[in-house]
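For reference, the structure is listed below as structure tokens.
The full complex has more chains than appear here; those shown keep their coordinates.
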Amino acid sequence: MNKKIIYYFFIINFFSLYTFAFARSDTMKIDQRILDFLMSTGIFNMGIGSYIMISIGCLLIFLGIVKEYEPLLLIPIGTGCIICNAPVIGDVNPKEMIAYLYTAGIDKPLYPLLIFLGVGALTDFGPLIANPKTALLGAAAQFGIFFTLIGAIVLGFNLKEASSIGIIGGADGPTTIFLTAKLAPDLLGATAVAAYSYMALVPIIQPPIIKLLTTEEERGVVMKQLKPVSKRAKILFPVCVIILCILLVPSAVPLIGMLMFGNLIREAGVVRRLSDVAQNALINIVTIFLGICIGYKMQAEYFLRLETIKILILGVIAFSIGTASGVILAKIMAKLSRDPINPLIGSAGVSAVPMAARVSQKVAQEANPSSHILMHAMGPNVSGVIGSAVAAGVLLSLFG
Amino acid sequence: MLKSGLVSMLIGMSVVFIFIIIMIFLMFILGLIDKRFPPEKTDEIVIQKTISLPGKDANNQKEKIAAITAALIHYRNRIK
């Protein structure tokens, strides 16, 4: 059949072209060309550091997917880490796009602020407004930041670096990224990974510290139900906090301003469209960008240093001290207060919203199944977000 | 440098506490306003809200559909 002819004709043609290419190219040093190409593969251009970093990227993805440690961040960070450890060969830079996104949104820290906008739109400050004094616990837990800052100085970091490391203790990813991007961008990979990893590890880090500092009886305290909060109070709250921040700590205005702007559009009730987009499309898009951009600072030359180990150790200390400070102030408040206070709500002051509040709830229920303190713990929990944003502002104005 | 660190702790913790204490003060005022001028009962009846005013966002829709589905199954069983 003539079909077969066409078919064979095609194959013969293909092979003759391929052979011809071989033949012709032979005359122009084909070995050289193939050698050139081999020299442009990754294998021949990557140091051991890149392989280690790719493994770390895989580990982060594994932690995100299998252990469900902050997967929204760790999966993009891990992927970004893998991609950004691809070698640059000649003029071809495989991380060009990520570098571009980095310049656009981390150098001037746009992404963490837009995420804070979304966090604000997702946060209900009602439990805090219903029981204002629990806000103190969110202040106390920031002690971990400054304690760690001093520790970092002792370990040889300079003031800017030490501030960026201390802020890990604030247990807020966007705040950590914002401050590190401003003060010590080369540490961004380490501090961001530490912040998100430890936030995911809160259920492992906090309970032993809490149990060390409290008796079973204290942990089982039942708290009075929260009073309802009016829509008006919820709307006025974010506006008041922005203005307070402008008057007291202007350097914290970017963080507090965006957080409270997000909360205002949430509570306003008349701009559902904006609140929805801040809580969904916008925060999700920015999370993707932010994650892969953090990978940019996980290139071997930035990340594979002794400093990274130090930062990881200091980070866990920051979390621990923060937790302890919160619990201790809660115990003191419990003694001074007329209404019963369960000291476990203190540990939620580190923020790590809403994980730390859930830990408080879980530990309380272990001690006394009829103690439901989740909503009470949400007060210090969200206050801790404000507290560490203020702390970041202070550090920025001192060392920025 | 350690000195600077200590000072930053001093200032930092002080500012954080001052900020939070003023914030608490503001929240108390908001609480007083609520007591003085209790908001009119403008909230829609909860049940009606649950059934007929689904939020635009996906999560609420999800709950909404789950609720409707549950009701549906309930009535299906009633029919059987």
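By letter and in written order, the chains are A and B; residue numbering begins at 1 in each of them.
Keep this in mind: a contact is a pair of C-beta atoms (placed from the backbone, for glycine too) under 8 Å apart; a residue touches a chain by one contact, two chains touch by 3 or more.
In this text, all values refer to a predicted model and were calculated from it rather than measured experimentally.
J.: Let me make sure I understand: only one instance per chain type is drawn. What is the full copy number of each type in the complex?
T.: A x3, B x3
Everything that follows uses one rule, which is that only the chains that are shown with their structure count from here on.
J.: Can you check how far apart subunit A and subunit B are, centre to centre, with Cα atoms defining each centre and the answer in Å?
T.: Spacing between the chain centres: roughly 23 Å.
J.: Of all residues in subunit B, which touch subunit A in the complex?
T.: It is residues 1-2, 4-6, 8-9, 11-13, 15-24, 26-28, 30-31, 33-34, 38-39, 42, 55-58 of subunit B that touch subunit A.
J.: Can you tell me which positions in subunit A touch subunit B when the two form their complex?
T.: Going by the criterion above, the answer is residues 128-129, 132-133, 135-136, 138-139, 142-143, 145-147, 149-150, 153-154, 158-159, 162-163, 229-233, 236-237, 240-241, 244-245, 248-249, 272-273, 276, 279-280, 383, 386-387, 390-391, 394-395, 398-399.
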